[in-house]
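Here's a structure for you.
What you see is the complex with one protein chain gone and the rest in place.
The block that comes next holds chain A.
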Amino acid sequence: MTTTEKPDTLRRILDHSSRADPYPLYAELRRTPVALQEDGSYVVSTYRELTDLLHNPHLSSDTRNLSHPTAGAEEQATPAFINLDPPAHDRLRRMAMRHFGPPHTPGLVTGLEPVLTTTVSGLIDGFAGKEQIDVVDDFAYPFPVNVICHLLGVPREDEPRFHVWVNDLINSIDYDPRTDPKEKLEKGMQARKDLREYLGGLLAERHGRPGDDLLSRLANDDGPDGRMTDEEIISTANLLLIAGHETTVNLITNGMLTLLRHPQVLQRLRDEPDLVVPLVEELLRYEPPVHIIPWRAAYSDITVADTVIPKGSRIMLMLASGNRDPDRFHDPDRFDPDRRDNQHLGFGSGIHLCFGGPMARRETHIALTELVRRLDRPRLVTDPPPYRRSPVLRGPVHLLIEQGAG
């Protein structure tokens, strides 16, 4: 049974005026779990159907399998593993994981904790004497950027350069030819090129000079799968650099916003710092940084919820909608850090489950615990705060707070 969703629900979600609270629209969308859109793409919004698809081997992450390639999905010789299927995906992810986590590098995340703690403390020290703090500019952005630069081996002082590229790039991810100026897409493509050139330059310096950072290790270490080509290293570094800070900024900012909207929970976190672990899981369900996986492709005909999605169709996975599905989560619109059975889709699922999830968790644990411990009676200045454009990677562009007696 293929049903055509009332065409305006998705359009309204993508519209910037819905960014502060897209959840009522997600509820509308869930009435049709698999909704065919006017352009032939399918939007999937319910938890069960989303998890089915995330584990479905007929769902492709490679946009080259779309019968009508999306605008901006330019021919990339070596896509990063997020945009590849097995076996290429498995091989690249495995080679990257060698240097990023267990079993070969088990201590990476815990080993970073001193860096995380020092960075967080330093940034909070910088709040001293400020009347207003912007949680984004003064904290949630510089923190993960510092961490991912440290980890990858990207000079911190180059941040202003790649900040612009990353912004343009993210902006173009949800490019819509019907409403967006072509310029937006072109800026994104140029940024992609510039960023790759920049990373290529850094990589060239690393060859033959083994070091502790990820770029050097990818350039110099062999594993059972051999060594990545330079193109593959650049794609991987590009992915990690972008994903490694774009998402965490939003997770931390959404977290602080949610806590300020739930003062009792904020107080509880101050009193029982261990609460941060289930709290961040609930945050990943309730206000995840990634709302949509916008570009999966049907590799064959896929049947889901009695709907046949034809081969080559574009599929949009509304992860944040699945996280609020009342058929899966009791009272889903309630922020409940004590929630048990919290199998959220905040990091996706299946073989593309967020590569940096463990690190993002630890960064957010430390960030929120320290903010709550050290801020003095923080208050929101504007609620809702202004939001970034992207409906895919959703979060406030600024989050102004005041603290102290005020």
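The rule is short, and it goes like this: a residue touches a chain if its C-beta (ideal position, glycine included) is under 8 Å from a C-beta of that chain, and two chains touch if they have at least 3 such contacts; residues count from 1.
We adopt the following convention: contacts and distances are computed from a predicted model.
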Protein name as given in UniProt for the chain not displayed, "Type I-E CRISPR-associated protein Cas7/Cse4/CasC", "Ferritin-like domain-containing protein", "ArsR/SmtB family transcription factor" or "Ferredoxin reductase": "Ferredoxin reductase"
Which residue of A:Pro86, A:Pro263 or A:Pro326 touches the chain not shown here: A:Pro86
Hidden partner chain, touching residue among A:Ser18, A:Gln37 or A:Thr51: A:Thr51
Hidden-chain contact residue, picked from the options A:Pro326, A:Gly350 or A:Gly404: A:Gly350
Of A:Gln190, A:Ser300 or A:Gln403, the one touching the omitted chain in the full complex: A:Ser300
Interface with the unshown chain - residue positions in chain A: 51-52, 55-58, 60, 62, 65, 85-87, 90, 299-302, 350-351, 353
